[in-house]
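One chain of protein is taken out of this complex; the other chains stay put.
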Amino acid sequence: MSVKVLFLGPLADLEGASEREFDAPLDWPGLLSQVSDNVAGQLLEARVNIACGGKVLPEKTTLQARDGDEVALLPPVSGG
Amino acid sequence: MSVKVLFLGPLADLEGASEREFDAPLDWPGLLSQVSDNVAGQLLEARVNIACGGKVLPEKTTLQARDGDEVALLPPVSGG
Amino acid sequence: MARIAVNAPVDVRVLENGFSVGEALAAFNAAHPDSGGITSFVGTVRPDGEVKALELTHYEPLTLPGMEEIAAQAMERWSLDGMLAWHRVGMLTPGQSIVLVAAAARHRRAAFEATDFVMDHLKSAAWFWKREQRGTGADGAWHWISPRDADYSDRARWEKE
Partner (left out) sequence: MARIAVNAPVDVRVLENGFSVGEALAAFNAAHPDSGGITSFVGTVRPDGEVKALELTHYEPLTLPGMEEIAAQAMERWSLDGMLAWHRVGMLTPGQSIVLVAAAARHRRAAFEATDFVMDHLKSAAWFWKREQRGTGADGAWHWISPRDADYSDRARWEKE
């Protein structure tokens, strides 16, 4: 009964890990309370997105991850 | 004592020749009177330029070609 | 003759290994023989300063679908015969190509604008993160590259009213 949370890009450095397992179900308050303070601060920024089950959430505070879901924390991108 | 006049692009079709020799010196009225009527009509269009001695004339009515000069009649271009 | 083939009309790839820009463009040209104009952009790891390496990470479930969506938007917005968008991931060294975008169109303005549009979106609206290794030590230090303000304003140019 767990949710895999991935820390992408610079968030992995802030968390000190590129992925962690949290108990399912996992919602927005549960996520904020279990990640590091630095990452929690980042998650409150508008430019940081969350994907669940391979879909970016239009509104990240609606996160409702269930057992087996993969949640990705997506900081501002820089491609090209 | 002659000036070589080149008819570039579609002007060669209008003139029926790609080059002709005119007596030197050759000025703007002399040019207009010796080319075909069709080409003379084109020369009066703002988008038709004249080069003399390898330089485009800023004001074509100032043409003053001397013996040995090459005069080029340059219709609207289409490159690329 | 090109040794590689590209898909028509749209060829979008996330590449784990290096690629030849010349071969890719030759193949793209070959795939669009009826297009009057082809515009391309290639972005390369600059060997400036002390940069030793560039690492590009991505989030695989989103990366390719996101790039395909960007290409589809370009195909819909302009009258294009074809579009290519290739983006590297992994470890790159100075001089290697990061990204290649090309557009084939009957008219050159469409090709220019579509290539420009796709690049602006790959820069700041596709799921890549990059960091550079700089410094003089054996390992050097890694620095994440943040998007520049210009990257956001470049992309905002395309927002419809």
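Read from first to last, the chains carry the letters A, B and C; within each, the first residue is number 1.
Definition applied: a residue touches a chain if its C-beta (ideal position, glycine included) is under 8 Å from a C-beta of that chain, and two chains touch if they have at least 3 such contacts.
Just so you know, these numbers come straight off a predicted model, no measurement behind them.
Novice: Counting the whole assembly, list the visible chains that the omitted chain makes contact with.
Specialist: Taking every chain of the complex into account, the missing one touches B, C.
Novice: Touching residues of chain B against the unshown chain: what are they?
Specialist: Considering the whole complex, chain B reaches the absent chain at 6, 8-10, 13, 51, 54, 56, 70, 72, 74-80.
Novice: Where does chain C touch the missing chain, residue by residue?
Specialist: So the residues of chain C touching the missing chain come out as 2, 20-23, 25-26, 29, 33-44, 46-48, 95, 106-109, 111-112, 115-116, 119, 150, 154.
Just so it is clear, only the chains that are shown with their structure count from here on.
Novice: For chain A and chain B, what's the span in angstrom between their mean Cα positions?
Specialist: That gives a centre separation of 73 Å.
Novice: Please work out the Cα centroid separation of chain B and chain C, and write it as a whole number of Å.
Specialist: Distance between chain centres, rounded to whole Å: 49 Å.
Novice: Which whole number of Å gives the spacing of the CA centres of chain A and chain C?
Specialist: Chain centres of chain A and chain C, defined by C-alpha means, are spaced 27 Å apart.
Novice: Hunt down the residues of chain C that sit against at least two other chains at once, touch-wise.
Specialist: Residues: none.
Novice: At which residue positions does chain A touch at least two other chains?
Specialist: none
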